[in-house]
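The other protein chains are all here in position, but one chain of the complex has been omitted.
When the chains are written out, they are named A, B, C and D in that same order, and each has its own residue count from 1.
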Amino acid sequence: MIAFVLMTVLLAIVPFTGIYPFFVMQGLCFALLACAFNLLVGYGGLLSFGHAMFLGTAGYFTAHALKVWGLSPELGIIFGTAGAAALAVITGLVAIRRLGIYFAMITLALSQLVYFIYLQTPFTHGEDGIQGIPQGKLFGIFDLSQPTTLYYVILAGFLLGFLLIYRTINSPFGEVLKAIRENEPRAISLGYKTDQYKFLAYVLSGTLAGLAGSLKVFVAQNASLTDVHWSMSGEIVLMTLVGGLGTVFGPVVGAFVIIAMQQYLAGFGQWVTVIQGAVFVICVLTFRRGIIGELAHFFRRSL
Amino acid sequence: AGDKVVKIGVLNDQSGLYADLAGPGSVIAAQMAIEDSGLTKKGWKIDVISGDHQNKPDVGVNIARQWIDVDKVDVIADVPTSSVALAVNNLVKEKNSILLDSGAGTSDLTNSQCSPNTIHWTYDTYMLAHGTGSALTKSGGNTWFFLTADYAFGAALERDTTNAVVAAGGKVVGGVKHPLNTSDFSSFLLQAQASKAKVIGLANAGGDTVNAIKQASEFGIVSGGQKLAGLLMFISDIHSLGLQTAKGLNLTATFYWDHNDGTRAFSKRFQERMKTKAMPTMVQAGVYSSLIHYFKTLDKLGENPHDGAKVIAAMKEIPTDDPLFGKGKIEPNGRTIHDAYLFEVKSPSESKGPWDYYKLVTTIPADEAFTPLDKSTCPLLKK
Amino acid sequence: MVDTNVADPKASAAKSQAGAILEVRNLEAWYGESHILHGINFDVRPGEVVTLLGRNGAGKTSTLKSIMGMIGKRTGSIRYENNELIRMSSDKIARLGVAFCPEERGIFSSLDVRENLMLPPTIRSGGLSLDQIFDLFPNLKERLSSQGTKLSGGEQQMLAIGRILRTGARFLMLDEPTEGLAPVIIQQIGHTISRLKSEGFTILLVEQNFRFASTVADRFYIVEHGKIIDGFANSELQANMDKLHTYLGV
Amino acid sequence: MSINLQALSAQLLVGLINGSFYALLSLGLAVIFGMLNIINFAHGALYMMGAFCAYFLLNGLGLNYWFALIIAPVAVGIFGMILERTMLKWLTGLDHLYGLLLTFGLALIIQGVFQNYFGSSGLPYAIPDQLRGGMNLGFMFLPIYRGWVVIFSLVVCLLTWYLIERTRLGAYLRAATENPTLVRAFGINVPRMITLTYGLGVGLAALAGVLSAPINQVRPLMGTDLIIVVFAVVVIGGMGSIMGSIITGFTLGIVEGLTKYFYPEASNTVVFVLMVLVLLVKPAGLTGRAT
Partner (left out) sequence: MADDFILETQGLTKEFAGFVAVRDVNLRVRRGSIHALIGPNGAGKTTCFNLLTKFLQPSAGQILYKGKDITAMAPADVARLGLVRSFQISAVFPHLTALENVRVALQRQHGTSFDFWRSKTVLNRFNDRAHELLNDVGLSEFADTPAVEMPYGRKRALEIATTLALDPEMMLLDEPMAGMGHEDIDKIAALIKRISAKYTILMVEHNLNVVANLSDIITVLTRGKVLAEGNYADLTKDERVKEAYLGAGHG
């Protein structure tokens, strides 16, 4: 709880610190995405290697709604998130019964199919993406082209998603989910239809990942194939691992670390990938629980 | 609020597919441009920073936005990869900054997406298509088969080339769309072979083109009498193919290091600075030349007004002229026009040494090489 | 093999008095951070059957695993036939002729029954032949090409025991070998142990089934909270029944 | 009609050739996964190293393709063993995820370093003189080199399969995957065996790299896009199943060949369609043992 207040306060004062708000906004979107992913893998034991499809789908849907149909931001967000939710339902039905690595791979495969669809359909404009998306006025009052206003709107969206995830983890549902992760046959023998629980977790996770994708449209003002590509799914996994799998705050920290790496190492040119690779190697070899996971372990509390 | 401080941001692919044709080389070219401009001696303070957009539009836009907002960058240069270029083009317009694009090929930059803040310097799909398409058709290669990368850029290249081929009296007998980053082309090549077309046009880029050419030689396509035309090829690609494989290939470019004394002098200096000891590509040369023109304009203005549209307008008023691209001008739609050349790749026996790769087939004069203004769909022209 | 360790005085004293094949002195062991064994001391003489008794969680299994080198952190001294095992890796220990049959059986699911049976390499000659093993456990013969873990619980136990009898190791450590076996098979195992003993094998047993242990063991040690707290010979069993009752609730 | 049939058989043959690359690469991956339980994301990078190794041998030491075919797998295999000894070793018993992250990091480092020194567009490597040229099969022109690749990789695949599934070594390896501590307690030096296995898997990747050097471009990123397809092959075949990967590898090549003919845009995606279909029907891959 203290950690949460601290995080909220820190994030709330960003616009007054001179930190570049767009960087933080982008970080927030990815943080929400990683948290949504973490809900599934860290608490449900289901490693999805296709989460980018939710991010990208919501992004395209929102972008299209805003740019082509001229919908208002709030409707755009709802439309995008709903799109991701629908995709989660469809892919979930296909994927949920596979176990372990096979689940990971079937989600990857599904996301590649989604990628292919977006590559071929005209509304996404192929690899050019949807560009120059108008930000508009939220509820007709908040002008999202003002960086500070936009910042607080994104922050609000992030906190909303974050709290929902936190609550889910610590809900009756979350308890069952953990039990299933621990020992699925036993959960079945207790009378739980485990597939249904996993499915709900998957859909929740996909929907929240979609919310992240919708919000990101307002920050980046474009929607492109990058967000649906498998390497994005990989990045999500990395963020979560670097921060700490199965910790509440880990994915947030992880997302910021990775984004910062991409942003601030950009000047190193070709060495970027080497540095990134080295960070991962060091991460796995020395602090395997992730940044927050190690801290939590050190202080012996759950974060 | 003018001053004499300028910041250049070279934004390109530093680690991926296009790192050799742009990448660190473009940064070196930008530094050379600053040195050669002589402005620092006149009290200007000019800095270069560089960034890797990883060929992802959102990464590119993020870096560019931060450069403009935080680092106060005046000019974003290079930006290969059409999707990134278009995204940055939008941003630069919104922020009233400057984009001097050298690396991207999409002719949209000076057509539907043209902007008062952007100049498209080195080449575009129209010019490549017309250079290679009409020249080859006229010299007898009048039936074409396309291997097209399945993305917007590939489609544009194919479309423009088809137009050129048809205009020159040729015919397209077929084509196949392959996914981006295909490693094996044998299936497609078999189809091309079976089509009996005289020319196989490669409407793709980078690794795809190189692999296609390499495998074409394996399947005996060229020795079987068909001609290969790389629609977008850089000297770095030829270098990686080796002359044995690439000989006889036709391609269009606006710059070749061994073209005249000016280009040779520049290229030698450039090569010394490169870690890989590579010669400049036309993209890298374009970065140099576009910045030289920019500095020339600033010098004339006497100060940096930090107003993108204003500087660009001034740039368009001055004819371009530098040792690398020769004389030319910037059209109102932002298109720089200069001469283009159709080259043929030498065979190993013709080549006199490393990097001696091309022989000139024809020169395409500046006013024929690029989209004629009356065909441009740029909204700026309608005013 | 030359042992350069300066032996702990207590340990060397014990050695000179007993002529034991296995001497465990001040053995301590840890799982990660948790300290499990707090100084185990006991001996096993050649040709003996020694049984470790104790409540659940007392540290019996951990003692066997420590001897076998299967626990990461351990201190003290374990001498087997003049070799110090405490810092040896478990493959080397096995090559000295020590074999271990784990409590959880350790049947490999990616191997069929025959492969499971043939898996441990033969260390010395003198192990049981396949036919002898099939005589002992007829179930195995029938199911040879079945996947290892498809066997019933008891059959897996038979397989686990059978496979180390094949290796020719002379020092066998069996962790609760009778668990989950039918009475008729338990009797069989009892006979086998007696036979192995008569052939000069040395056996260190961990058992919950006290009735079974009392029919095969020469001596007993009682383990509690990671320490050996008592020990006596089979002949002293009756005299010690009261103590046993308080230790184990038998 | 007859022309179509001819074209089709040509596509099938070409598909088979590609399949042999998939088979060889996925074989190495399956060996490593099956035996070490590590999802070796560095496989693509090691494949690339194999190709570069061939290039260096030719241009640095003047050793031709045939030497490369032997030296490159050994050299890269040793490199792999060093990686295993110094890093991967510490991950035994942990979730797959960590192995994946570590090898992903290694792949980035390896590729990054190569890129820095050799640029991204690649280096030339010619087909060895003995295998140049081609045969006219009537329905298509078959480059001799391609024929060689199919036969050679088929042999290598079957040898590896025999080694792992039909020898005692294979039983040790499979058992060690499940419970290394116990196998070690049977007197088998498991760490050494694992190191050698990783070396073998990596060597196979490098071998595929050498084989592909004359066909594809020798460039630092040549393995990146391939790796994901190869993963898919391993999964479709059933993780860790040697025969499964071999068969799936060849099959995928053929399916892809057909797609390239009928719906070329989808030829990079068809593998995933295949994967979804297979996993829907058989949740643990074609030959995978259900868990």
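To be clear about the criterion, a residue touches a chain if its C-beta (ideal position, glycine included) is under 8 Å from a C-beta of that chain, and two chains touch if they have at least 3 such contacts.
Just so you know, these numbers come straight off a predicted model, no measurement behind them.
Participant: Can you list the shown chains that the hidden chain touches?
Facilitator: A, C
Participant: Among C:Leu85, C:Leu151, C:Leu205 or C:Ile222, which residue is in touch with the absent chain?
Facilitator: C:Leu151
Participant: Of the residues listed, C:Met68, C:Leu136, C:Leu181 or C:Leu196, which one is in contact with the missing chain?
Facilitator: Only one of C:Met68, C:Leu136, C:Leu181 or C:Leu196 touches the chain omitted from view, namely C:Leu181.
Participant: Using the touch definition from the top, which of A:Thr17, A:Thr121, A:Ser145 or A:Asn170 touches the missing chain?
Facilitator: Going through A:Thr17, A:Thr121, A:Ser145 or A:Asn170 one by one, A:Asn170 is the residue touching the chain not shown.
Participant: Can you list where chain C touches the absent chain?
Facilitator: Chain C touches the chain not shown through residues 54-57, 103-104, 139, 143, 146, 150-155, 157-158, 176, 179-188, 208, 210, 248-250.
Participant: Even though one chain is hidden, which residues of chain A still touch it in the full complex?
Facilitator: 164, 167-168, 170-176, 178-179, 182-183, 185-194, 196-197, 200, 204
As a working rule, only the chains that are shown with their structure count from here on.
Participant: With contacts counted as defined, which of the two, B-D or A-B, has more C-beta pairs across the interface?
Facilitator: B-D
Participant: I'd like to verify one number: the distance from the centre of chain A to the centre of chain C, where each centre is the average of its C-alpha atoms, in whole angstrom.
Facilitator: Centre separation, chain A to chain C: 52 Å.
Participant: At what distance in angstrom does the C-alpha mean of chain C lie from that of chain B?
Facilitator: Roughly 75 Å separates the two chain centres.
Participant: Using mean CA coordinates as chain centres, what's the gap between chain A and chain B in Å?
Facilitator: 36
Participant: What are the residues of chain A that contact at least two other chains?
Facilitator: Counting only residues that touch two or more other chains, chain A contributes 270, 272-273.
Participant: Classify the inter-chain contact topology: is it line, ring, star, complete, or other?
Facilitator: If you draw each chain as a dot and join those that touch, the picture is no line, ring, star or complete graph.
Participant: Give every touching pair of chains, nothing left out.
Facilitator: Result of the pairwise touch check is A-B, A-D, B-D, C-D.
Participant: In the complex, go through chain A and note every residue touching chain B.
Facilitator: Touch list, chain A to chain B: 20, 22-23, 26, 119, 125-129, 131-132, 220-222, 224, 226-227, 262-263, 266-267, 269-270, 272-273.
Participant: Help me check something: in the complex, which residues belonging to chain D touch chain C?
Facilitator: My answer: residues 168, 171-172, 174-175, 177-179, 181-190, 289.
Participant: Show which residues of chain A lie in contact with chain D when the two form their complex.
Facilitator: 47, 94, 97-102, 105-106, 108-110, 112-113, 115-116, 120, 230, 234, 237-238, 241, 245, 270-274, 276-281, 283-285, 288
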